[in-house]
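One chain of protein is taken out of this complex; the other chains stay put.
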Amino acid sequence: MQIPFEVKPRPDTGLWNAKLGIWLFLASEVMLFGGLFSGYVFLRLGSSAEPDYFWPQGTLSVPFGFVNTIILILSSVFVVVAWLQVKLGDFRKFQIWMGLVVLCAVVFLINKGFEYNAKFHHYGIKLSDNSIVEGHGIDDTIRYEGISEVTIDVARFNGEFLNAVAGDSPPQFREVVDGKPSGEPFELSVAAVGRIESRINDVARAAHLKSVQAGKTDLDWLPAMGVKQLILVAGEPFSISLSKGSLRKSFPDGAKFRDQSLLKGSISDKTPGLFLHAVDRIDLRACDADTPEESLVWKYLGDEPPHSGADHGHDKHSAPQISGEQQARQAEKIFFDALKEVQEKAEQKGQEPDFSELFNHSVKEWENPEGEVLSSEPPILVPWKDVRLYSNFTPKWNTYYAIYFTLTGLHGLHVFIGAAVLFYFGFCSRKFYEKNPEHFANRVEVGGLFWHFVDLVWIFLFPILYLM
Amino acid sequence: MGAEVSTAEAEEAHVHDDHHHELPFWKKYIFSTDHKIIGYQYGITALIFLFIGFYLMMVMRWSIAHPDKELPAVLAFFLNKSWLSDQGLVTGDLYNMFGAMHGTIMVFLGIVPLAFGAFGNFVTPLQIGAPDMAFPRLNMASYWAYYLGGILMLASFLLPSGAAEAGWTMYSPLATTAQLDEVNLWFTGQTFWLFGMVCLISSSLLGAVNFISTIINLRCRGMTWMRMPFFVWAMLVTGFLLLLAFPPLEVAAVMQLMDRLAGASFFIPTGLNFSGAGSVDAGLLDVAGGGSPLLFQHLFWFLAHPEVYVLILPAIAIVGEIIPNNIRRPVWGYKSMVYAVMVLGFLAFIVWAHHMYLTGMGNVVSTFFQATTVIISIPSVILLTCLFISLWGGSIRFTVPMLWALAFLPMFGFGGLTGLPLAFNLIDLHLHDTYYVIAHFHYIVAPGTIFGLFAGIYYWFPKATGRMMNNKLGHLHFWPSLIAMNGIFLPMFVQGMSGFHRRWYDGGVNYDEITSRILFEEGSFFANLFKDGRAIEMIDLNVFMTFFVWVLCIAQFPFIFNFFHSIFRGRKADGDNPWRATTLEWSAPNCPPHGNFVNEPIAYRGPYEYSVPGYKDDYTPQFERGNDGVILGEEDPPADAAKNAH
Partner (left out) sequence: MADTPEEIQKHLKLYWKVGIILLACTVLTVVVAKVTPSITVGLLIATFKAGLVAAIFMHLSAEKPMIYKIMVYTVFFFIGLMFLTLLTMYDPAVSRVVN
């Protein structure tokens, strides 16, 4: 059986099947990216209605985006040239151009990889007064001390908190029955919980069976009748130490793990807060304080955790010998001098000062009007109670990064798939070409159309994400 | 037909070229690229899902009617016992899970695959005289993507969290924050639902590309646009609806995945505070906020309104084929139906926000959507009216497919007309999220679409298997189903108007003020009949409806038996054209071979030439040249021939 119009166009529509097919597919792709773009518009406009959310602008590296745009445009030219070579019957040249296209795609993706990586290693902290600090080198270790009581969820328990226990000897636990510790001390594990569960359930099931025999109920035993929670006490109070990010929830007087284990204890003085090693930007636009001077940032800037030192020296930008405190004052000076400059300029022109430029500016380096270059990279230690949100620059940090990663991620996926298909045409399809060059040219055209579309999407992504 | 044999013979030799060697079983029936086999695969899988969805609904209806009674063993047998309460009752969580999955399974895994995947695949190429779909391998890929999506959805029932439980609409932030108490968020029902949807959407997109390409490019000689059967038109429009409406939902699914798994806040507003009930810990969520729940609703309904037309158009189309065949007259107003369906395909995209009146959109926007919604009922009514008027003066044959088709008309009418009050902003404030809405769309989808699909199964069964389905069993299937469907859904209008909320898992026992309204006074006829003279309250309708659910369930057994029995033992069909129909699929042999047609199919005339004067039979098939047949579309036809052709 031969499908008609696979190669030659149908006379009345003038189209061969795959050409029609790819355009229909592109139509759906238009709607796919349309949905994302409309999400972008929606979120961006919505952010202007939020008093404490400023849409980040100019936070991506323009040179990277620029180079990637150039690469995609070039590859788009290469792909049509390659297609024309097929039409001219020159397979070798076709392969060369196709090779260049695939090379472009690879370079594009590698570039993207670098960009993503930079974002993964850049952190932001939102303080409880909505001030924001950003920088490198985070330490979110949190330590709880004096833990003696643990509540576990029988169905979910996976023992993860045991891995966070500080010290060498694993704690011994006893069950709590009717408010009192009872039974032998034992070492906690998933299997141990399973044993306790089946022991308790066996007793309950036997009791249930009795009441069935007594005619009080005709229900079968149901899992919901079994035990759900266990309360355990430790023989000796113990401590845990772990990254706060791996907790489900942390309270001043306890910690809840992802498997719902709840540990009661207090936060150690050794880890009083979240530590960022090198702050490079401070944004007080959303700050609740009446004046920028009163922001919590200045209170905590320059602080270092008690045990700080050796293990944070990894950042190669780390400032020379001056102390954190000195750096903090330097940063403060940069910030307020710049602020004053903006105000003065505005006054001269008789306009309202526009601070957005300033708050987008880093405190790392600044040239004051006298031509003096100041630089600073202070550490900050934010007490846990004043941390509203912290994250690296991933979708979690704000909706801008969320849409950035979603858009570029999906686009990158398209680049990858397109490149794989073109690679296949270029380097695994010689036989097909020799059998039916016209059909092959059609295929290359279809692949090319997809590739141009991918380029076209990027043409929009570049300005809306990098420039505006 | 005979006149063309000579040219067709050459063609035939060609057709049979590659088919002298038998394909191995797995290539022929499992990873097949033949549109008919893929159609059967879609059909069987979708029927299985329809029954699963039906089962979920039975559990829900039990809980509504008997919130204080233990779930009966026949129903409890299939579910994970740890979902039941310690009294053996259906819990609110279980109800939510089954409710969400009932909707999802019925819409995305049952009806669309059956209507579009199965009937579309089987019938479309045959009706336009094509040997197969334009992209057979893509066709296979769409089936398997659908299959994978289905497996993911079913697998989600086996996870510790159970399946998704935030309604078939998966509104955020409810859906984003559901099942957050699980250890691994990747392995929760909500997450599986999203991945499943991504598969299903991809499947539909591939399918849509394939259908549209096929219809545009693979029509046989003489099959001009206005000679296409209405079914094909409907498939074309449905294809476009899927093609352009589904991508935004794919986007929404990806965004919700980002919210769940990467901690983004696309749909989470700033400062969302939780009480700690349900699966979320009390307090603020550890996210940035700044997102918009409305964005999700827009993206969702941008798909989901066109989707409801995807649910109904194939059924109208099937009925549109069966009615002319069984009244032995052309369908009345073929052209207006074609234009109506095109207009529908357009308007369906600009009414979506009528599902969101209660979200506090601006007045102007609400008014706009109110206007478009009212307007969209015009083409719907045109379709229905054309089919109704066709009946007038026809000599109706009450075959089993015709029974279903005839029942379809008023049922769809009910559903469509009750949509109109909902279209009005002000009325919708009262009716939104009540059982009225449930009744509205179920009248369209259940006694509407599903009846249409049954009609199609009975109608095309002989083409697919070469045997007829049993007539008596067909009646035994039809009549109880018709009664039960109305027994279930009619009271919902009444309940809805008096304020029954659509998501009460216990039928509203705690909402006395609404549910204890009196329906029949103490001592009245019905009160004596059903409740020993005590007054019948609104809430008693729950028991009534649930009773009919059991009736409906039992009424499906004759069908299941009939279906399998007839495949092997059914009466042999009387030739290739047992219904004496006019469209091209009846010129292909029964159980059409790979490549479909023995002779080159050619359309000489319009699709519904029944009772044409001057012919000895009361039908003149498209493939019959006769003395006035012309092949349009190749060269300019003579003026008088064009007139005859339609």
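Think of it as A and B in the order they're written, each chain with its own count starting at 1.
Throughout what follows, a contact is a pair of C-beta atoms (placed from the backbone, for glycine too) under 8 Å apart; a residue touches a chain by one contact, two chains touch by 3 or more.
Nothing here was measured: the structure is a model prediction, and the numbers come from that model.
Touch with the chain that is not drawn comes from one residue among A:Thr69, A:Asn130 or A:Ser295, which is A:Thr69. Screening A:Gln57, A:Asn117 or A:Gln343 for touch with the missing chain picks out A:Gln57. Residues of chain B that touch the chain left out of the display are 216, 240, 244, 248, 294-295, 298, 302, 349-350, 353, 356, 360-365.
Even with one chain removed from view, chain A keeps its contact list with that chain: residues 13-15, 19-20, 23-24, 27, 30-31, 34-35, 37-38, 41-42, 45-46, 48-49, 57, 62, 66, 69-70, 73-74, 76-77, 80-81, 84, 87-88, 448-449, 452-453, 455-456, 459-460, 462-464, 467-468.
In this text, only the chains that are shown with their structure count from here on.
Chain A and chain B have centres, each the mean of its CA atoms, that are 39 Å apart. For chain A in complex with chain B, the residues that touch the partner chain are 1-5, 10, 12-13, 15-18, 20-21, 24-25, 27-29, 31-32, 34-36, 38-39, 42-43, 46-47, 50, 52-53, 126, 155-156, 158, 219-220, 222-225, 248-249, 256, 258-260, 389, 391, 394-399, 401-403, 405-406, 410. Remark: chain B residues 14-15, 18-19, 70, 81-82, 84-88, 130-132, 134-136, 138, 160, 181-184, 205, 208-210, 212-213, 216-218, 243-248, 250-252, 254-255, 258, 262-266, 270, 281, 283, 286-292, 295, 298-299, 302, 594-595, 633 touch chain A in the complex.
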